[in-house]
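Remarks on the structure that follows.
A protein chain is absent from this complex, but the other protein chains hold their places.
Take a look at chain A:
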Amino acid sequence: MAQATSPPEVVKEDARTRRGYSSDAAGLGSLRAGAFVAPALLLIAAFLVFPALWVLYLGLTNYRLTGAAAAEPEFVGLANLLDAVFNPTFWNSTWLTVQFVLGSAVIGQVVLGFTIAWLLRDRAGPLKRLVEGLVILAWILPSAVVSFLWVALLDRDGGTLNALLGIPGFPWLLDHPMLSIIVFNTWRGTAFSMMLYGAALGNVPPSHLESARLAGASGWQQLRDVVFPHIRGHILTNLLLISLWTFNDFSPFLLTAGGPDGRSEVLAVHVYKVALQSGELGYGAAVSTIILLINLVVAVFYLRLLRSKK
């Protein structure tokens, strides 16, 4: 760039005529910088922003997959939202989703992921690689494959679990649908938390832990006084991410299809059922809007906690 070597007065004149041309770090100016970003922004607009806005709009109509309302949807205002709020099935799904998030994400993945990371922190060699490999394998396999494996594991008659426990015929997915999907999702998602906490624990200064040990602190006291304060930010970020992921997770459908009798119909499954199986796209979109709002509230809650650091 010529500006870099020009005498100051030239730069001044230049800055007046072409404002901001080289004031940014890359020396691009906002126009050219914008041109670089535009393709990505367009794609985001087309595939993320537009569908989101479209869902908000659909939620205000009685749009259906089939029938008269599919041809000429009518604007119904907040009727869909009110329907959802007064619909016990919706509240049942919400309550199941809360159980699902608390059970599989907050308790299951966070606790298990942290425990594995903590136990493996000083280890090296084959054991660590084996455990990490297995946990990550559960995470990287496609949902359809994993679900099939779990169906095979939990199957009533030929299932591996029943064979191992010696109780053939025990219907896990029918008798304990929520427990099944909670354990399933814990197993499936723990890798992320484990890796995140593994990295976070690497940042805890060893001298701090040693200082606590010299003072005579027990394992729990070391966790409380040294480790948790150091990785507080990581814990909150981890909680935020996996809460939202689990909240919107659809893979329970592959195991139980929401059943039996809606007893494992979490919100993501509920939306699928009403919108695509019953064809009530308008109502489904309204429920999606509510999910979006709940996600926002959860995100704001965690971000507040993160910011209140110190």
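Just so it is clear, a residue touches a chain if its C-beta (ideal position, glycine included) is under 8 Å from a C-beta of that chain, and two chains touch if they have at least 3 such contacts; residues count from 1.
One rule holds in what follows: contacts and distances are computed from a predicted model.
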Chain left out of the displayed complex - its UniProt protein name, from "Threonine synthase", "ABC transporter ATP-binding protein", "Acyl-CoA dehydrogenase" or "ChaN family lipoprotein": "ABC transporter ATP-binding protein"
Which residue of A:67, A:88, A:126 or A:216 touches the chain not shown here: A:216
Touch with the omitted chain, as defined above, among A:226, A:239 or A:274: A:226
Contact set of chain A toward the excluded chain (per top definition): 205, 207-208, 210-217, 221, 225-226, 229-230, 310
